[in-house]
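Structure incoming, see below.
Note that one protein chain of the assembly has been removed; the remaining protein chains are unaltered in position.
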Amino acid sequence: MPKTEVVVRIAGAAGDGIASTGESFARVASRSGLHVFAYNSYQSVIRGGFVWLQVRAGDKKIYSQGDEPDFLIALNQDEASRHGPAMPSGSGIFYNSDKIKIDNSMVKERVKLYPLPIKDLSVKYGQNPVMQNTVALGALTKILMMNFDMVVSVIKDTFGDKNKAIVDANIGVAQAGYDYASSHWESINFSPKYDYDSRRPVLTGNQAISLGAAAAGCKFYSAYPMTPATSILHWMAAHSEKCGIVVKQMEDEISVLNMTIGAGFAGARAMCGTSGGGFALMTEAVGLAAITETPVVIVTSQRGGPSTGLPTKTEQGDLFQVLGASQGDYPKIVIAPSTVEDCFYATAEAFNLAERYQLPVILMSDLYLSEHMETVSNINFNVGIDRGLIATSNGNDGHFKRYAFTENGVSPRSLPGMEGLTHVAASDDHDETGALISDALTNEETRVRIMDKRMRKMQYALKELPPPKLLGPPDADITLVGWGSTYSVLRETADVLAKNGVTANHLQIRYIWPFHDEAVEKILSNAKRILDVEGNYSGQLAKLIRMETGIKIERKLLKYDGEPFYPNQVVKKAMEVAKA
Amino acid sequence: MPKTEVVVRIAGAAGDGIASTGESFARVASRSGLHVFAYNSYQSVIRGGFVWLQVRAGDKKIYSQGDEPDFLIALNQDEASRHGPAMPSGSGIFYNSDKIKIDNSMVKERVKLYPLPIKDLSVKYGQNPVMQNTVALGALTKILMMNFDMVVSVIKDTFGDKNKAIVDANIGVAQAGYDYASSHWESINFSPKYDYDSRRPVLTGNQAISLGAAAAGCKFYSAYPMTPATSILHWMAAHSEKCGIVVKQMEDEISVLNMTIGAGFAGARAMCGTSGGGFALMTEAVGLAAITETPVVIVTSQRGGPSTGLPTKTEQGDLFQVLGASQGDYPKIVIAPSTVEDCFYATAEAFNLAERYQLPVILMSDLYLSEHMETVSNINFNVGIDRGLIATSNGNDGHFKRYAFTENGVSPRSLPGMEGLTHVAASDDHDETGALISDALTNEETRVRIMDKRMRKMQYALKELPPPKLLGPPDADITLVGWGSTYSVLRETADVLAKNGVTANHLQIRYIWPFHDEAVEKILSNAKRILDVEGNYSGQLAKLIRMETGIKIERKLLKYDGEPFYPNQVVKKAMEVAKA
Amino acid sequence: MRDVSMYKVETKATWCPGCGDFAVLRGIQMALAALEINPNDVLVVSGIGCSSNLPGFLKSYGFHGIHGRAIPVATGAKLVNPDLNVIVAGGDGDGYGIGLNHWVHAMRRNFDITYIVMNNQIYGLTTGQASPTTEKGQRSKSTPAGVIELPINPISMALVTGSTFVARAFSGDADHLAKMVELGIKHKGFSLVDVLSPCVTYNKHNTYQWFRERIYRLEDNGHNTKNLDDAIKKSYEWDAKIPIGVFYETDRTTYEDEEPGLKRGPVVSQPLGISQELGKELLEEFE
Partner (left out) sequence: MRDVSMYKVETKATWCPGCGDFAVLRGIQMALAALEINPNDVLVVSGIGCSSNLPGFLKSYGFHGIHGRAIPVATGAKLVNPDLNVIVAGGDGDGYGIGLNHWVHAMRRNFDITYIVMNNQIYGLTTGQASPTTEKGQRSKSTPAGVIELPINPISMALVTGSTFVARAFSGDADHLAKMVELGIKHKGFSLVDVLSPCVTYNKHNTYQWFRERIYRLEDNGHNTKNLDDAIKKSYEWDAKIPIGVFYETDRTTYEDEEPGLKRGPVVSQPLGISQELGKELLEEFE
């Protein structure tokens, strides 16, 4: 049977243009009708280091970057020596034979070498070192029997009209690679269902978050650069004028969230983004948003901790930082989107929830989800906008009850500029009108009532938010539990297990807070065997589940080495557990 | 039977000198051999508002400010009208009859009025408005049959040698009050065991923390003023030269903790203090201390949240802020001292733990514990100092393994200035020598090993830290569960219950993290009925207990109105639960 | 000229009798009245401190945020609704201590807001610790042996950092104070009004009396408000003579006027969401 899926790894150093080559290949595949999933493993260094990107493409929905690659494109000797020997039998290695030495003794049996004489192939087009990537791309598309037109179209769209010389040079070297491959090597037996009319966008999670925000009417975005949230800032800044979004890079994350609160208070849908260390700086103001009942959306994309930790590596280690953010008890909603597509919809949903409940909504992503690329099929900009309760003048100027005690805790808000509805929003606790009860007007009874009012929002929100559903057969041998970015690898695991005769289902916790304790308890107490899969040291979700349901998940697969889960790893552990 | 305990409430406005009058009375009582407990309820306003302080004194250990007062000293009409009508039968009210109108129709039956003609009594000594407090103090001591010499000695010590005129004036008005009372009213039947040779220090929790730090060899203290931690800064600043402690008020709490880390890294025992909002700003650096393995002690004294909330009111609402502080998983120790005396010893212990395990130790207090005054019997400055592992030169200059992988996770540290032991402490993750593994030297295996090394400290610390013991009869009808400042009121509750024929025991969680899951589980699973008593909205300790043991405590007494628990309130709820 | 009572509320200011901040409150109310700005169109933002309680004592929209972070909140609001008159009011600790970074960056950005600092050279609400403007040598609860650092000079910092309007006022000269606030609000761009506003409870050194002996008005002195060098020189005067008035004023495009996201007007008035066509265009970038 011909292969319908291929895994390509590109390995080199920072500065070698790996990400853009990976992206080009992903787009070529997408324009050929394939689904794609790509992950880039890099370090906190601008030049050098060991970077590798893995793209997986095929004609069915792809849930991860895959395990062992079918092809390696090695961009330097170090990487050839690092990745080459591990390449599985039946795979192939493309490399610049001018600079890199590989021979059959260095690789496993049946690993095919594809040496590319880069200098000869690219001499006509100038001496740009990243040309080697494009040559290899050309050669690879030939070996995969892809339509070269797609390569041409991607190169054109990448470099745009203004750079005709660059476009031509790139097409030239790609063609040279393609032709060289065609005259030297056989194509492999790879024939997915190509479809040159369907092209799915290839998005990262951060790009989906940005688009989701724009769709939801986000009018303000603020950030201080921080991996892996920075690309939201980049998208927003680039589309500020086009989408009518005020985008402000601030001096630190403290000002970022406070500014976002100011924008939210003034009536704009407002969002900000950061990672763990920046979120730590924001925590004080999270409580401010809650007590002033100001809607804001905060994206925090996790990376390897503690502290600066592994700034370019993935981790799901900030769950309790987010849950515990800021002093005191206050209402907030925390959502962990699970896929790139979900990043889009969860972001749009976050804006609605923030305004409907007038509170901070925190979206938790992680480096893997924020930065990996995926083809997405289903993006609809018509996301529905619900701004919640906005007051209308009550003719009672100066006596507006901004914090009126209501059944569900939500009170109509007025926006600066509205006639007759002036009020002061205060971080000190206050009564219905906003007058402080922390000072001379101290009042224990009012304090209890206003706390209860704010916290009631959580009960009502919990009722509104859909409880988690078990994916897969209810009576499966094993229940996989996860949150955030592990969704995909767990989906894939369940499929692989099924092929191995083990039934699995999957509980994905999307609403981290408020927590659907009853639904989760019900699902888990009916589970035969449970495996919790998390990208952190301590099993933070498992702790939360125990806190909220009392259920202790004994079996966990925890990963905190900075790399995402690979399907094989999860499958292996799940098989163990299922058979235990 | 004569009373052996008395409760006095002083009520007025901010700026009326209530705190110092309360303190004077407390010291008079202490110098008379009594135990004292005093609590000051005030607001976030410098002048005005409704302030009242309640002192309870008696010849047995006193565990709270008590419930209904025996005496009220009303300093203005507002407060007379606010507190007067609630005064119980048999109690008495002192007031300035020149300014305040009270008559019998305003108070319950058998409430005795003690009008004081302040102007007449103080005219000889000048027109200072706070004189009325001292007149009342004099009168009160007479009614309580206290030895006036103690009043004289306290006034002398308060104003010192330099202010002879002030001392004389104060003694004069106090005497006038005393004499006026003696010629107009009967003393009450109050006769505790007076003992004029024993004088216990009257300390607040913050003063005990300060003394504990000094005893433990704290050489550096930094803070940014924040209620209710500020008085630590004041004590430290006043004793800086005497105790050889560098004390630095910084520009914010971020710099406070980073500076404290710098001091700890350089080899000083270093501490800082704040409250919830300041702690939020510190959270990022908590992780820094952990990953660089720098010993520091952080005091956070909780107040009413969320956000600025109730800045002069007590609450225990920051448990998850502290547990969740900073991104990622890392080792830390969290201690919640339970009494003023324990503030002293827990602080000293914190320094030892911080250096033994090379990590941040967080002491959680709250406004009630930090600011209430109590007589303390047992302060021993010889607290024992253990600095943990300090390296000696290994002759291997430049190759010092600061983060050597060890059995218990603790590696010998070198201090700047030491010969041949240079190294770099980094917030990026690193190998044994401190070299970064976040950059070109990326290494997944080392990452896992260094994470495991750091986290091993927690297992070893848990073994070292004494597990909680159940106080009281093991088979009691009810188990009271609490943390921090509620210790005292729970002790008192248990005593009162016993008198009412209900046996109670008491589980106090002193080590919040690492958590003694096994011990707590054992204790609670043997409990007949459990009542969790906490000063917050959500039952944060109960959540932690469930997270760590799976045990759900169904009955809770939660208070979040800003005021501390009063014994009656806890007793009432405990009786209900015990009888349910 | 509107009636000042338009800007009053029932809530009584809780400051200590004699506190300099009363004059600032009145000054803001007078300035708004003089400029005929509707209370609905004013947003007063503050942090935490005695001074930061001000928004609660004034009729307008108000945001009483957290300590040191008033400027970011204010500029966030201003950026999404540049039609608002945004005033930031706070203390020296709030603004020149914990919040100094935001102040400095707001000045170089030249947001069109007015920043009024009630500079009492002490931390009032926390009962009397040294602030960044407490003079060297002064004793306080946190510096019982005297402050050993130089104070911040807000005027010179503002001048070198790009504030386009820099003035000082004194709570003991209420009409002049109101005038400074009025000029500050009228100025298009970032305006700083540093107000010497005595704390009668905790600062026993910089009293009304102490200031009265030293204060003079720059305008009585022929000071040229267009000359930066002169302004910087004047900013150093303190011990013997203390100038109040406008130190410097200049024109520079405001941040809002250059912000690309505001090209179509205040974003709070724009329709929400993305049309299907624009959505398609945005997605195409990724295909």
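Brief remarks on what is shown
In order of appearance the chains are A, B and C, and numbering begins at 1 in each one.
One rule holds in what follows: a contact is a pair of C-beta atoms (placed from the backbone, for glycine too) under 8 Å apart; a residue touches a chain by one contact, two chains touch by 3 or more.
Predicted, not measured: the structure shown is a model, and the values here were computed from it.
Among the chains on display, the ones the left-out chain touches in the entire complex are A, B, C. Of the options B:A38, B:I102 or B:V247, the residue whose C-beta touches the omitted chain is B:V247. Within the complete assembly, B:A263 is the residue of B:I209, B:A263, B:V322 or B:L359 that touches the hidden chain. Touching the missing chain, out of B:H372, B:H423 or B:R447, is residue B:H423. Residues of subunit C in touch with the missing chain: 98, 100-101, 104-105, 108-110, 132, 145, 148-153, 156-157, 159-162, 229, 232-233, 252, 255, 258-260. In the full complex, subunit B touches the omitted chain through residues 27, 30-31, 199-203, 207, 211, 214-217, 219-220, 222, 239-248, 250-252, 254-256, 258-270, 284-285, 288, 292, 379, 381-383, 385, 387, 398, 415-428, 434-436, 439-440.
Even with one chain removed from view, subunit A keeps its contact list with that chain: residues 15, 44-49, 224-227, 230, 233-234, 237-238, 240-241, 247, 249, 251-252, 277, 307-308.
The rule we apply is simple: only the chains that are shown with their structure count from here on.
Per-chain Cα centroids separate subunit A from subunit C by 40 Å. For this pair, subunit B with subunit C, the centres built from the Cα atoms lie 37 Å apart.
Between subunit A and subunit B, the centres computed from C-alpha atoms are 44 Å apart.
Shown for subunit B are the residues that touch two or more other chains, namely 44-45, 48-49, 277, 307-308.
In subunit C, the residues that touch at least two other chains are 14, 48, 66.
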